[in-house]
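Every protein chain but one is kept in place in this view of the complex.
As written, the chain order gives the labels A and B, with residue 1 at the start of each chain.
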Amino acid sequence: MTALRRLFFFLVGLFLALPLIVVAGVSVNQKQTLAFPPQGFSLSWYGEIFTNSEWRNALIASVTLAALSAALALLVALPLAWFLWRRVAPWANIFRLLGVAPFTLPPVITALGLLTFWATTGFYGQPWTAVISHAIFFVTLPLVTLSLGFSAIDRSLVEAAATMGADDRTIFRTVVMPLILPYVVSGYAFAFVLSLNEYIVAYMTVGFTMETLPIKIFNALRYGYTPTMASVTVLFLAIAAVVFGLVARFGDLPKLLGAMAEDK
Amino acid sequence: MSGLNLEHVTKQFGTFTAVNDVSLSVPDGTFVCLLGPSGCGKTTLMRMIAGLDLPTRGSINLAGHDITEVPTHKRELGMVFQSLALFPHLTVGENIAYSLRIRGVGKEEQKKRVDELLAMIHLPGFADRSVSKLSGGQRQRVAIARALAISPKLFLLDEPLSALDAKLREAMQVELRQLQQRLGITTIVVTHDQREAMTMADTVVVMNGGEIRQAAPPVEIYRRPADSFVADFIGQTNLIPFSADNAGRATVLGEMVEGLSIPQGAKGTLSVRPEDVQLTAPGHGVIAGTVSFIRDLGGAIETFVEAGGQQIVAVSSPRNRPEVTVGQSVGIRLDPETSVVLAK
Partner (left out) sequence: MRREPPQRLADYGPLFFPAGMLTVFFVVPFATMIAVSFFQREQGGFYQPAFVLDNYARFLSLFFGRVLGFSLMLAIAVAIACVVIGIPFTYLLSRTARKVQILWLVALLSILSLSEVMIGFAWSTLFSRTAGLTNLFVWLGLMAQPQALTPSFGAVMTAMTYQAFPYTVLVLYPALVRLDPTLTEAARTLGASPVKAFFTVVVPALRNTILATLIMVFIFALGSYLLPQLLGRPQHWTLSVLITDQAIYQSNMPFAAAMAVFLVLVTLGLVGLALYAGRQKEAA
């Protein structure tokens, strides 16, 4: 049984890793070919991301977009999750539903909705519209982690603070916020990483005026492959692994994931 | 008017009445235990005193002020929660200093007060420890110290000792009572443990079904229970039906018992504590029964007697071990002094 299980895990692992191994191999080719096994060894394609102005601009655009939209998503999700936890207001769950919907529906729908909206309002193509679009698209992630975080707070802690003389605002500052902080961080991390990788919403809203890295790769694919795409893929995979690794290191990842699916 | 006064306090959750028309007066400096089985409304009553729940009807007065609608944080309370509710993100010292910190008390004074309180709970030097590193009894003490940091007007404890093991619990009961007497602070404890209530309280308030069944000093509750619920809930008792004739003579389990002061023609129940049941030889004027089981607990001997279709328990100390065996016929003598007549 153990041998069988190991074999099964190995095969699944191989399936998941194979394309990434090839991509990693391709990314260290000496010449501009997509050969595997790599011919020669060079890290110049990683350097290319930062030295080539097109790739660098795309990277800066992606990171900026991810950082801002994840922050905005958090600003939407935090008060909403707090309100739903703090008050008895069953009708307000409609907003929880609205927060979860963009992520549950096929992404092309949210993308098209935002495209028609920005086109109708005349803001189509403005870089800041991508920030709002991504924030709405990914608000689900901080909303779910924060709802989980709030439900994990023992209400007697809050009551204890009240008996000791703390008003609502003081309780939020001295008790709720410190306890919710890990969930704030993981909610931001999830939204950040997914925004970094997102293609269709960004493409439909600002695809013709701004190039994020996924858009840049897609556009470049049409003119032929370069190892830079491979190095960018490896870089993004590494970022995701580091971020989720940190979330796992400082938070309870199994618990976080246990409730994520539950809420949907 | 000083002290804490509850007037006709009622709390309904939907159609369920958790607390029903409760009136209670707690003089300054007294120790009151709210005692009753789970679901009797004692915790809800305490939460209303703390302002954590609002009464549906009725009013709550503290030191002459109506505090019914005053928010919790303005009531100047100290409360110990069943879960203790120590803040996991703060150290022992920060937990204790919390109510001082949010009132803007200076750092130096906070530290001085924390050290005082830590000394009081016999945990000096624990200020920088993490609360998760403490034992159950230590956490308990920290929760008490935290609640007393501002010298509150009212000290509330909700099942404070329920998480501790039996030995530690008994020790903490004594300690808590001594602390309360030293500070002279008005204290209310919710508990379902009658030993705890008897150990600590000036006044025991027995509750059931959202109502107060009896509020009296512990010994009176034990000796003079107001009804069969209180008699049965506090300690062990024998509840024995009786009837009285027109001359006021009582018949208990088929035998006339002399000396009970019973209204003419009444029916009802007698409450007789097991230690007040005397076993004698069968004969005239005593209730006839048969020994069905003997439980020798070492420190006490319980003799179970079948009499008139009912089981009656007698407890005696090893010195006065009754000379009986299972199956033997015995007589039961009830002392009018210690037999409490409960109204039907």
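The rule we apply is simple: contacts are C-beta pairs under 8 Å (C-beta built on N, C-alpha and C of every residue); 3 or more make two chains touch, one makes a residue touch a chain.
What you see is a predicted model, and the numbers here were worked out from it, not measured in a lab.
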With respect to the chain omitted from the figure, which of A:G47, A:P79 or A:P178 is a touching residue?
-> A:P79
Contacts from subunit A to the absent chain lie at residues 1, 5, 8-9, 12, 15-16, 18-20, 22-23, 25-26, 33-36, 75-77, 79-80, 82-83, 86-89, 92, 95, 98-99, 101-102, 104-117, 119-120, 132-133, 135-136, 139, 155, 158-159, 161-162, 168, 171, 193-194, 196-200, 203-204, 207, 213-215, 217-218, 221, 225, 229-230, 232-233, 236-237, 240-241, 244-245, 248, 253-254, 257-262, 264
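Simple rule for what comes next: only the chains that are shown with their structure count from here on.
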Where subunit A and subunit B are represented by their mean Cα positions, the distance between them in whole Å | 56
Parts of subunit A lying in touch with subunit B, wherever the complex brings them together = 154, 156-157, 159-167, 170, 174-175, 178-179
In the complex, the residues of subunit B that touch subunit A are 50-52, 71-79, 81-83, 85, 87-89, 98-99, 101-103, 146-147, 149-150, 156
